[in-house]
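Left out: one protein chain. Kept in place: all the others.
Let's look at chain A:
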Amino acid sequence: MTTLSQVLTASTALAGALVLPGLAEARQVTLTTELANYGGDGAYLAFYVTDASGKYMGSLWMSGGRSKYYRHLSGWEQASGGDPAEVAGITGASVGQGQTLTLTLDLADSLFDAGYVLHVDAAVEHMRDSPDEIAVPLTAAGVSAKGGTYIAKLSYKS
């Protein structure tokens, strides 16, 4: 059973968080994340972008409001430095198993087809941390990818 749990716009956050070449043109992207039925409590999810060499560019979204647990999102933490200010204003509730999180983002044109990578870290209490559960290139054509432990499927299209 899936439910629509989140619809939002993250344009302001991105503009502040990502230092991007030529932020003139932007496009709207709908990012859908379906969680698997992994048999645990709500999952913390960190969505962030790096360049091809792994250099952190910025965070798109954080599901899970308690910064003391961010250390369990170790991919995001290592990339971003783990500063809660990185996700200030772009934070929502953790996502229950079997639920679907839908994010609507305004992303700069220059991010697409330029080697940038979208990463998702996941963590659930009492269960194994899953850093970098998903890493997919940002392409104008959109992507649909299968996850590992907690994420059943992630897709985005512009």
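In the analysis below, a residue touches a chain if its C-beta (ideal position, glycine included) is under 8 Å from a C-beta of that chain, and two chains touch if they have at least 3 such contacts; residues count from 1.
By definition in this document, contacts and distances are computed from a predicted model.
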Answer for the undisplayed chain, UniProt naming, from "Xanthine dehydrogenase family protein molybdopterin-binding subunit", "Tol-Pal system protein TolQ", "NADPH--hemoprotein reductase" or "RNA polymerase sigma factor", is "NADPH--hemoprotein reductase"
Of the residues A:30, A:78, A:100 or A:139, which one touches the chain left out of the display? A:78
Name, in rising order, the residues on chain A that touch the hidden chain in the full complex. 38-41, 66-68, 70-71, 74, 77-78, 81-82, 93, 126, 128-129
